[in-house]
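Left out: one protein chain. Kept in place: all the others.
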Amino acid sequence: MHYVAIAAQPLDVQALYEKLKAPEFGGIVTFVGTVRQWTDEIETQSLEYTAYTEMALKEMTKLAVAIEAKGANVVIVHRVGQLELTDEAVFVGVAAAHRGEAFKWCEYLIDTVKKQVPIWKKEFDTDKIRWGGLNDV
Amino acid sequence: MHYVAIAAQPLDVQALYEKLKAPEFGGIVTFVGTVRQWTDEIETQSLEYTAYTEMALKEMTKLAVAIEAKGANVVIVHRVGQLELTDEAVFVGVAAAHRGEAFKWCEYLIDTVKKQVPIWKKEFDTDKIRWGGLNDV
Amino acid sequence: MMFNVKLFAILAEQIGHSEVQLTLTAPITAAAVKTALRAQYPQTASVLADCLVAINQTFVSEEQFAPSEVTEIALIPPVSGG
Partner (left out) sequence: MMFNVKLFAILAEQIGHSEVQLTLTAPITAAAVKTALRAQYPQTASVLADCLVAINQTFVSEEQFAPSEVTEIALIPPVSGG
C-alpha cells in the first residue's frame, strides 16, 4: 500500500523503509536525496523547499498507484521548509518481487518526481540566492 | 570511506544508511534484499546463509574500493545465520554526487555480490530443502 | 469574471503575494491566465514564459474550461524538487 507525504519535519528514513517491507517483495530499493555542499564551483549553505501541497500529493499519488499496479510497494516523501547540508530532501522507495524492477521503478519515480511534482527549491549559496529549475539569471 | 561486513546479527538499516551520508554526495541509493515468501510455486519458510567469511570480506572490499575510486561512499553488508520471512539478507548502499551514478553503481554492486562473493543460501521450503545456486536436483 | 490565482516560488516572490485576483473571460485557458498575469505584473514576463498552469490541481495546456468548471487556478514555475 503506497504512502506519500509532504513533510515539514526531518524524514525518518528507518520508518519509511519499514513501510516498504512485505513477504512477497524481496527487493527493496530506496533513493534519498540529501542537501549537497558543492555543485561545480557553487557552494550551497542551505535550501528552502516549498510545495503546492495538495497538487503535489495528487501527483505523487498518481505516480505511486501506477507503479503499485505492476506489483510493488511505493513510498514517496518530500520535505518542505529549511534544510541544512546532508539533510534529507526526498525519499523514494520501491519494494518489488525482484531487484531489477525495484531499481528501474525507483529511478523512474525520482526522475518523474523531479520533473512534474510542484515543489520548488530556493538555494542559499555562498555567492547568492538561486531558485532551482531556472536558468541562473 | 567504505564499510563491508558479514553480520551474524540482524542488519541495522538506519545505521548502515547513516554511514553513507556526506556533504559532497547528494544521491544515496540503497538495495536491501529480504527473505521472500514465494518463488513461483515454491513457498519459503526460512533461509540459512553461510559464508567463507575472510574471502567474502576480501571480495566485498575489492568491489567497494573500486566504486569508491570513482567518487562515492559504499556500504556492503551480508547476513549469515538463520533468517525468517522479511528479514534483511543483504544491504548494499552507494552515495554519489549524482543520482544516476548512485543507481548504476548500487545495481552493479548487488549483481556482482550475488555472482562472486562466497556466500551460500540454504532454503527451507515447505516441500523440501534447496541449496541456492544449484539446479533443483 | 474574477478568479483567485495561486502563485508559488519565484513568482510569488516577484509579486509579493501567494495569490492574486485576475479577471478572466470564458472560456478559461492556460494562455489566458498567463496573459492576464503578465498584463497586471509585467515583471513576471520572463519567468511566466516557463510556467505551466494547473486548473483544479491538474496541469493543462490547450484545454478550454467553462468558468463554472474552474475551482482552483495555479501558476506553476519550473519545478525543482528532489
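A, B and C are the chain letters, set down in written order, and residue numbers restart from 1 in every chain.
One rule holds in what follows: a residue touches a chain if its C-beta (ideal position, glycine included) is under 8 Å from a C-beta of that chain, and two chains touch if they have at least 3 such contacts.
Keep in mind it's a predicted model, so treat the numbers as computed, not measured.
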Omitted chain's touching partners, listed by label: B
Hidden partner chain, touching residue among B:64, B:85 or B:110: B:110
Options B:7, B:28, B:75 or B:90, residue touching the unrepresented chain: B:90
Residue ranges of subunit B at the interface with the undisplayed chain: 33, 49-52, 54-56, 58, 78, 89-90, 110, 113-122, 131-134, 137
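To be clear about the criterion, only the chains that are shown with their structure count from here on.
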Most distant chain from subunit C, judged by the mean position of its C-alpha atoms: B
Inter-chain centre distance, subunit B versus subunit C - centres from mean C-alpha coordinates, in Å: 48
Centre-to-centre distance between subunit C and subunit A (centres being mean Cα positions), rounded to whole Å: 26
